[in-house]
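Excluded from the complex is one protein chain; the other protein chains are retained at their positions.
Going by the order they are written in, the chains are A and B; count residues from 1 in each one.
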Amino acid sequence: MTAVGDAMYALVERLYPLCRSITGDGVRATLEIVGEYLPLQVHEVPTGTRVLDWTVPQEWNIREAYIADSTGRRVVDFADSSLHVLGYSVPVSATMPLAELRAHLHTLPDHPSWVPYRTSYYAPEWGFCLAQETLDALPEGTYEVRIDSALTDGHLTYAEHVVPGQVADEVLVSCHVCHPSLANDNLAGIAVATYLARALAERTPWYTYRFLFAPGTIGAITWLARNADRVQGASAARAEPGAGGRVEHGLVLACAGDRGGLTYKQSRRGDAEIDRVLRHVLRGSERPHRITEFTPYGYDERQFCSPGFDLGVGSLCRTPYAGYPEYHTSADNLDFVAPEAMADTLAVCREAFAVLDRNRRYVNLSPYGEPQLGRRGLYESLGGRSDAKQAQLAMLWVLSLSEGEHSLLDIAERSGLPFDTVAVAADALHKAGLIKA
Amino acid sequence: MTAVGDAMYALVERLYPLCRSITGDGVRATLEIVGEYLPLQVHEVPTGTRVLDWTVPQEWNIREAYIADSTGRRVVDFADSSLHVLGYSVPVSATMPLAELRAHLHTLPDHPSWVPYRTSYYAPEWGFCLAQETLDALPEGTYEVRIDSALTDGHLTYAEHVVPGQVADEVLVSCHVCHPSLANDNLAGIAVATYLARALAERTPWYTYRFLFAPGTIGAITWLARNADRVQGASAARAEPGAGGRVEHGLVLACAGDRGGLTYKQSRRGDAEIDRVLRHVLRGSERPHRITEFTPYGYDERQFCSPGFDLGVGSLCRTPYAGYPEYHTSADNLDFVAPEAMADTLAVCREAFAVLDRNRRYVNLSPYGEPQLGRRGLYESLGGRSDAKQAQLAMLWVLSLSEGEHSLLDIAERSGLPFDTVAVAADALHKAGLIKA
Partner (left out) sequence: MTAVGDAMYALVERLYPLCRSITGDGVRATLEIVGEYLPLQVHEVPTGTRVLDWTVPQEWNIREAYIADSTGRRVVDFADSSLHVLGYSVPVSATMPLAELRAHLHTLPDHPSWVPYRTSYYAPEWGFCLAQETLDALPEGTYEVRIDSALTDGHLTYAEHVVPGQVADEVLVSCHVCHPSLANDNLAGIAVATYLARALAERTPWYTYRFLFAPGTIGAITWLARNADRVQGASAARAEPGAGGRVEHGLVLACAGDRGGLTYKQSRRGDAEIDRVLRHVLRGSERPHRITEFTPYGYDERQFCSPGFDLGVGSLCRTPYAGYPEYHTSADNLDFVAPEAMADTLAVCREAFAVLDRNRRYVNLSPYGEPQLGRRGLYESLGGRSDAKQAQLAMLWVLSLSEGEHSLLDIAERSGLPFDTVAVAADALHKAGLIKA
């Protein structure tokens, strides 16, 4: 666990300096690094492409940006931190008094040493973000401002990685890759997703797992628009599982590395299988955690759970967005995330997917009275003892509730037995020909 | 609020002295006074008319009634209070010893200075109600008793007032007008209904509001019998709202003026829209209040909620019937009700109907992913800030839950946002063409 935590932390460190946005070379560089850990299929979608209600915007790239004082000293410099420029700033090259410049400066008066993170994707603006104390130290006077950025027809970039499963039904794991130098939001999510994909590939999982690395909102919307067959009519697919290739379950990973307890935000449906699995795993663990209701604000579960798709997609965070003062500031830095926190997030994902992958509904083929387990070597032959073992009890529970309606997770929850004990009992009964899938 | 409270109190004062019963000139005089505030359609239904399982009884009128002692002094006199005579007393003119008279005298030994309210509508009886201390002071001896009443074929009287709405579907507001000099039960209810009708007419409401001023039980039954098209098959109408002219919701007003907290008694259905609206308004307010389950005892909700009709009609009281010692006694007098209490009842009715009138189900016309609110000027264009405003959040909630199933009230309750915020958001989305009703 320490090793994998350290490995994820090292990946976060590599990605941290890059200037990411919803398009541009920062995203490409990020995906290139992730691609060293995991083969990625990278998609480039041209500016102007209609995607659902949206349009892929122009691509934004930036070479340099600074504010210099009258002596030429750069008092704010993009070279120091990608946060210093308002995301998607249009180019500017001008000299102006501080009084005029102020309208373009963003600070956090309550945290005077932190630099805020701000963007203006869809309204043409330019601006700088800086510490309040930096601003306070600036004398009145004239400043040179320069943002050497370009907004041009180009592409929106996202990437996928698929871990093939025994069935074509898919589990979608998604993380946003559009935030600049913010460690918890969302480099930790990217790192956990990367190592989760590697772990799942160790043995062929039941479901096919699709990992999506895409810019927030517009990236998820672009992916949804281009994958209608996987997600549209997903409700219908639920009625006939096994239609194949549909997204049956999903998880959005964000804020995966801070030292707070885990938070699982349920899907819009609230009783999707992924919701039940995460609740079961978190409640069954010793971890402090929170289970929260769906809200239509947050990360890309907003898109996956929009009413037309209504996918069974929840979101796993540690401290949720806007739940910590460092959120969307320069204080969400490499010190704010911890290897052991990322390892813990990864461990919960693995536990949850281990349950999801084994969660089946069976039909008891001998439903009239109990089948004679002893004859089949499934039951201790020496009767009369009061210490009925959990394993035997689990068999009785599986037999009792397997009429096709209850899943193994239902049985685990109703019986109070661990999921694993129930799944092992089901395997034994299945081998003995007493239940069928 | 003080002004309207005082106005309602003044109406109660005018109505207080009249001797009302389930039929007769007392009801007519009452409706004549209410008619000065509100145009009323008065209905007269002849004695003997079959109404559901009942028959309209003979009309009862009374000129005078007294008990006089041997000196001719009137020791109990109807002229002092309409409560002194057993309601629907048959005429009597006799002289008898106190011992024999006692069988016809009703007192409240636990409250020796109070006069009880008693009636005998369907069994021919005569009697007097008096204070226990008056009775105790009577020397044995012979008394003259006289009740100059008449039970004759006549009519049962009730009245309606309609506030036309934008749709023909109706909200029924009902109050009983059959109790004599009792201020809280139900002159306060009459006054609140009167001023509620006036307030609703200030601007055309969504629903058509029908106000019913009728004697308890037999009056409600008579109205139901004569309005089968409005109420029968109302369950069916629920399935196809907009059939028009049906009673979709209703509220019985009683005991609306005492100083206790409000009590909302739910309809028999328990989850009717009116129940949800009143629960929402009362729980969302700072008022001490109680929400109680339906019981088949109480006021005319008994009739409206009888299983054949099963209307969504609840009952709003302050302290409920039989919940205070003054109930059905001479202590339910003008001191027992307060202008501010009636004003408060009125305010809750207005709040509730404001919610009911705006509570709609919409369908999101852009349900695949979020629509781009910014492009439509519905969303702050400057992203990355963590202080998402309630108004924007409300828009996301309306979009998320508007698939035709959830009403705005559902959305308000699920999101925890105020109903008004949700309704304003829905208006904005509707104007932008993103949702349809």
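Criterion: a residue touches a chain if its C-beta (ideal position, glycine included) is under 8 Å from a C-beta of that chain, and two chains touch if they have at least 3 such contacts.
Fair warning: this is a prediction, and the values are worked out from it, not measured in the lab.
Engineer: Just one of B:Glu125, B:Glu144, B:Glu160 or B:Glu340 touches the chain that is missing; which is it?
Structural biologist: B:Glu125
Engineer: From the list A:Asn61, A:Gln232, A:Asn333 or A:Ser400, pick the residue that touches the absent chain.
Structural biologist: Of these options, the touching residue for the absent chain is A:Ser400.
Engineer: In the complete assembly, which of B:His328, B:Arg358 or B:His406 touches the absent chain?
Structural biologist: If we include the chain that is not displayed, B:His328 is the one touching it.
Engineer: Contacts of chain A with the missing chain: which residues?
Structural biologist: Those residues of chain A that touch the unshown chain are 364, 366-372, 374-375, 381-386, 388, 393, 396-397, 399-403, 414-415.
Engineer: List the residues of chain B that touch the chain left out of this view.
Structural biologist: Chain B touches the chain not shown through residues 52-54, 87, 116-123, 125, 217, 220-221, 224-225, 232, 268, 293, 295-297, 302-303, 305-309, 321-322, 327-328.
FYI, only the chains that are shown with their structure count from here on.
Engineer: Taking each chain's centre as the mean of its CA atoms, how far is chain A from chain B in angstrom?
Structural biologist: Using C-alpha averages as centres, the distance is 54 Å.
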